[in-house]
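Only one protein chain is missing from this complex, and each of the others stays in its spot.
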C-alpha cells in the first residue's frame, strides 16, 4: 500500500515531537523530513523513542523547509512562519496541514486585532479547510490546506456548539474558564515557565484577549447558526499536558435539563468523543489520547448549564487532530494511526 | 500583657495544623490544648517545627474537647462536630471561632439542602458573627461566636462584593470558576486524593452544588445590597495549597471600564488586600500569607468584567482569617500575629 | 494467525491497567478475562481508552480467577495471592507470568526474612524462570511459570551485572540509591501516598530492608558470577511513574575508565537498552516505553564508578517486561506489541 510521505516543520516543539511520534506509527504515513534548527543534524532516534526508519532521520535546518520533498507538510510553527511557508509548499504541490492560527479565521480583518499582523495571503483563508472533523468533516476530503484547530478552541467549540444549536441555551452571555498544561505555552527558555515559577502556582492570563476567541465563535456559529461574543479566561496550571474547559451558558426560558443532556447526541458514533457526567470529565482520562471527554450539568437555580470538556492539548489539541484531519482529507478511517492508548 | 488561652479542636487537619503554627507565634494568644484523635498522646513538637511551650503540648482525644479549659476555642472540625461542640463550649464561657460551615448561614432553612442536615441550634445562627472583616468588621468586636468563612467563599465574595455594590455590573448571571489545591479537601486516606490520581489531572466537581454558594450569595447581598443566584464551578488542581477564582460578571449598560477598576477602592488601607492587574494575580504570591490578591479586567466586546482573586486556602481561607477575626473580636490590630512572610 | 488468549488478575492496579493496555494492542495476544474486585461488573472501556473487543470486557471478581479460561494468566497481585493462585492455574494448564515477588527467589529460605512468609510451594521456585531477557533469555523459551522481575531489581541489576562481570569493579561495597515514582507503591487509599503528603516531599524508606535486595544479588551473581551484599536505599519522590537508580561501585585496582564504559557492550543489539553518558540518563526519556537508559561515569579521584539507569516502573519494571518475557517464552520477537512511543 502506498505510504504518503510527510514532512514536519518545527519538529522539536512539543506539538512537533508528538506529531513525529504519531507519523512514525501511522500505517499509511511515512515521515521523510523533520525540520528544526534546535536539533539540526541530530537523529530523531536520539530525541524520541522511535524505531525503524524514522529513528534514522536527521533534523534539517528550518530554512530548508520550503524545499521539502514530501507529499504532505505539517507546519508546527508560529503563525508568521506558517504564513510564509504554506504558499511556497502549496505552490510546489504539497498538501499542507498547518497547526498554527495562520489560516483558521475566514475573515482576514480579524488578524490585526487578535494576531497582531495583517494577513498576507487572504486568498488562502478562503481555501483553507478547518480541521475539526466532528463539527464539519464534509469540508475535508481532498483539501489542499488544512487549518488545524487551536487547542483551547477544540475543547471549547466541541463543548459549546451542540448546546447552542439545540436552542436550549442563549447565544449571549457564554462565559468560559479553561485551564491548560504548560506544554500549551510551547517549548522555550523562559523564566515565566520555569519549574520554580509554575509549580504550585495558578494564574489567569490574556483575559478576553486570547486569539482562540474568534476561532471559537466562528466554529460555533458555523455549526450552530448563532454565537454571541464569548468571554474566555484561560489559566496556566502546573501540569505538563491537558486542557479542561468549563463553559457556563444561560438557559433559554423553558429549557429542560434532560433535553439539554441530549444535545450531545449529535456526537453519537464519534470515535474520539465520549459523553460523561460533567464531574467525571478529567484530563487524566484523555491524556496521551486523541479523545475528548465532555459533559453538561444543569444548575436550574442559577439558570445555567455548565459544560465541561477535557482534551490532551498536544494530541486532540494539536498532533492527533492533525493526523485525524489528514485521514479525513485522504478519505481514510479517521482513527487510523491514532490508537495510542493513553497512560 | 495577658495572653488569651486558646484551644484547637481538630488540630491534626491541615487547617488545624496551620492554626497551631499561627497561635504559637501570636504575641497575645497562647495555645493550651490541642485536640486530635489521630495524634492523641503525641507532642505538637513531634509534628510541627514549633519551639517553646507549644512544642510540649500533647494532643488530646477529641472526645475531651467539650471540657477544654481555655478562653477561646477554635473548631477546625466537620460542621456536624462543630454544631455539637459549640453550644457546650459557649455554655462554659468560652468564645468560639468555628472554621466549619455550621454557623455561616443566617437562614437555617438552607442547611438541609446545602449541608445535608437540619440545623439543631438555629438560635446560634442569629448570634454568630461572620468573620470576614473586610466586608463587615463592625459586627465582630466582642462576638462570642465567630463563623469563619469558607475558603472559596472568602476568595469569591471579596472579588464580587465591591463590583456588585458599584452598580456597574448586573446582579444576575454571575459565573464563577475556581480552582483549589488539594489541602482544600482535607487530610484523608482516599484513593481520589492520592498522588497518582491527582498529579497531572484537572477536573470539576460539585458543579452548582458546592455548599459555599449560599454563603457567597449571603455575604455579597449583605455588602452590596443585591446578589442574584451565582453559578459556581469548583475545580481540583494539583497544587498543595491555594485558590484562584475567576468570576465573570455582565456589565451594566453604560458601565465604564475605568469606573469598574475603582470599585476595589473600598479596600484601600486593608492590610491584607492588594489590587493588581487581573493577569498578575497569582497563587504563589499569596501562598503562606493571609493576603488576598485581586484584580478585574473588562472585556467590553463580550460585555463582561472578569474578576480574579487568589488566596491561600489554609491561611486567609482558614487559619489566618480565624486569627484575624479573633483579633477584631478582641479589639486588637487585625494583623497581629499574621506577619508570616510567605515563601 | 492464532492469538493467545490471556487473563489479567489484579487488573485495576497500576501494573494491571498498563498490562491491559499492552495486551489490547499486542498482535498475537488477546485479553479475554480481567479480574478485579474494585471494578467488578464494569467494562474495561469505561476505565481505559481501549477500542475493540477489549473495551467490552467486564471486570470479574478476583475470587473467580482460579477458574480463568485462557492460555496465559498474568498475575498482577500481591505475592501471597500469586502464591495461592499460580499452582491452581498451572494445574489447569495455563502458563503463568507472575508480576509479584512470589517466585523470584530460588532459595525458599530467603522468603521469611525478606517477604514475611514461609514459601508454600518451593518446588515452583525451582521451575520458575526469571523474566529478565537481557540477563538470561536462554531460560525463557517454553517456560510454564515466569517470575517477572521487580521494578527496582530491573533497573539496578541491569546497571550492575555487566560491571561486576567485567572484573573492573569490586564485588563488595556496592551502594545503590534509587528513586521511584508513586505508582510503585500501588493503588491504594492511604494518607501516606496522598497528594498533600507526597507532593514537594522526598524521603528514604525501607533502608537496607527492601525485598528487591536478594533478587538483585541473585540476578547479578547469576550473570556476573559474583556479587557481594548490596546496600540499597530506596526513595519516594513526587512523580507518577519512573525509577532512577544510582549505583556506586568501587573500582578494582588498575581499572581503566575506558574499559569500564565498554562493559555495557554486552547490551549491543538489545532493542530496549540504550547506553548514554550517565548524566544524560533521565526518566522522562523512558517514560511510557519498555526502554532502559543507562550509563556509567568513573570518578577516579574517589575510586568509584557510578552507574545510572532509568526505567518506567510500570513498563520495563512491570507490564512491558511481562509482555517481553512472554514473547521470549513463545519464541516471538521480544519487541512484539511493545512499540508504544512514550510521551
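Which chain is which? They are A, B and C, in the order written, and residues in each are numbered from 1.
As a convention for this text, contacts are C-beta pairs under 8 Å (C-beta built on N, C-alpha and C of every residue); 3 or more make two chains touch, one makes a residue touch a chain.
Remember, predicted model here, so these are calculated numbers, not experimental data.
**Q** Thinking of the whole complex, not just what is shown, which of A:80, A:199, A:270 or A:339 touches the missing chain?
**A** A:199
**Q** Can you tell me which of C:5, C:43, C:88 or C:248 touches the chain that was removed from the display?
**A** Considering the complete complex, C:248 is the one touching the chain left out.
**Q** Give the residue, chosen from C:3, C:127 or C:201, that touches the chain omitted from the document.
**A** C:201
**Q** Out of C:17, C:230, C:292 or C:318, which residue would touch the omitted chain in the full complex?
**A** C:230
**Q** Footprint of the hidden chain on subunit C, which residues?
**A** 172-173, 175, 177, 179, 181, 197, 199-208, 229-231, 233, 235, 237-242, 244, 246, 248, 250, 278-284, 287, 297-299, 301-304, 306, 308, 310
**Q** Please give every residue of subunit A in contact with the chain that is not shown.
**A** 14, 182-183, 187-191, 193-200, 238-240
**Q** For subunit B, which residues lie in contact with the unshown chain of the complex?
**A** 18, 21, 24-25, 48-51, 200, 271, 285-286, 288-289, 291, 335, 339-343
Quick note on the criterion: only the chains that are shown with their structure count from here on.
**Q** Which chain is in the middle, if each chain's centre is the mean of its C-alpha atoms?
**A** A
**Q** Determine how many degrees of rotation, between 0 and 180 and to the nearest 5, align the Cα atoms of subunit B with the equivalent atoms in subunit C.
**A** Resulting rotation angle: about 180 degrees.
**Q** If you average the CA atoms of subunit A and of subunit C, how far apart do the two points sit, in angstrom?
**A** 37
**Q** Pull out every residue in subunit C that's touching 2 or more other chains.
**A** 200
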